[in-house]
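Apart from one protein chain that is not included, each protein chain of the complex appears where it belongs.
Presenting subunit A:
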Amino acid sequence: MVVLTRTTVAGRERVRGRRRRGEDLTKVLFVLPAAVAMIALFGYPVVKNLLMSLQDYTLKTFFTGVAPWVGLQNYSTVVHDKLFADAMLNTALFTIGSIAFQFVIGLGLALFFRNRFPLGGLLRSLLLLPWLLPLIVSSATWRSILEQDSGILNRTLMGLHIVNDPVPWLNSPSVALIAVIGVNIWIGIPFNVTLLYSGLSEIPDELYEAGQLDGATGWRAFFHITWPNLRSVAGVVLMLGVVYTIKVLDIILGLTGGGPANATQTLATQSYEKSFVDFKFGQGAALSNILIAISFVFAIFYLRSTRRAVDE
């Protein structure tokens, strides 16, 4: 009797142990497909780009299978390219211009929609549409609006006698970048409104009620209550904005293709052209690695500043 009990207990424990081990395996299987996918779709490309940027990887490589190692030569070639400085400047102007306006307009609209009024929720969610449209659809639409001779914008501006001659929005090197930034601002506003609105909703009403007693209303309420409480959300919005905007490619290719006269070339469009138009994959990879490096610098700055804020 006693012996029997002992063996059953031991047996049960053995079963439980086996089940636990089987379970650990199941747990791994839950994550494994995603881990493989993430490594294949992100890890492999990053490593492959690093290697390619150190190789003379061209169209010939696909036939011969040979890609000689050239050290940092691709980097020095792309950096000394006469377009590189322009592309850097355009990337900076495009990113800063887009984000500054998206953020300010987005914050204004988010504050406006915090007022409770009939249809407010519906109007706010319809505002998301420009963000959900395929970028190439937005590009096509704006191409038609900005068309120099018959686009509705120039026709309206001339009809109202604001300009005498049609503005070559996408055809002149001096205005094309401004037009492209303008379109990108339009696309990015909904994203900013949505995130900032949810940030504003998190600020407890009591703060405003208490502020009202101290005479903090309107602008003073904004600077003393809203902004300090919104800062961490604003930081996230701006950081995501930089990371997403710096790599924008679709909009520029759809609107101008980097032209006219390379006036709208950025690091991303240059990288695309090097790889898929000139088939100099090594140089394209070098440019995209510079792009990633800049993104990472921003992310690290952001993480350090939030950590400091938490420490304080």
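Please note the rule applied: a residue touches a chain if its C-beta (ideal position, glycine included) is under 8 Å from a C-beta of that chain, and two chains touch if they have at least 3 such contacts; residues count from 1.
One rule holds for everything that comes next: contacts and distances are computed from a predicted model.
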| item | value |
| --- | --- |
| Undisplayed chain, where the name is taken from the UniProt record, one of "Aldehyde oxidase", "RNA polymerase sigma-70 factor, ECF subfamily", "Carbohydrate ABC transporter membrane protein 2 (CUT1 family)" or "Phosphocarrier protein HPr" | "Carbohydrate ABC transporter membrane protein 2 (CUT1 family)" |
| Touch criterion as defined above, residue of A:N74, A:Q265 or A:S288 at the omitted chain | A:S288 |
| Touching residues on subunit A - with respect to the absent chain | 23, 26-27, 29-31, 33-35, 37-38, 41-42, 44-46, 48-49, 52, 57, 62, 109, 112-113, 115-120, 123, 125-130, 132-145, 147, 149-152, 186, 189-190, 240, 243-244, 247, 249-250, 253-254, 268, 271-272, 275-276, 281, 284-285, 288-289, 291-292, 295-296, 299 |
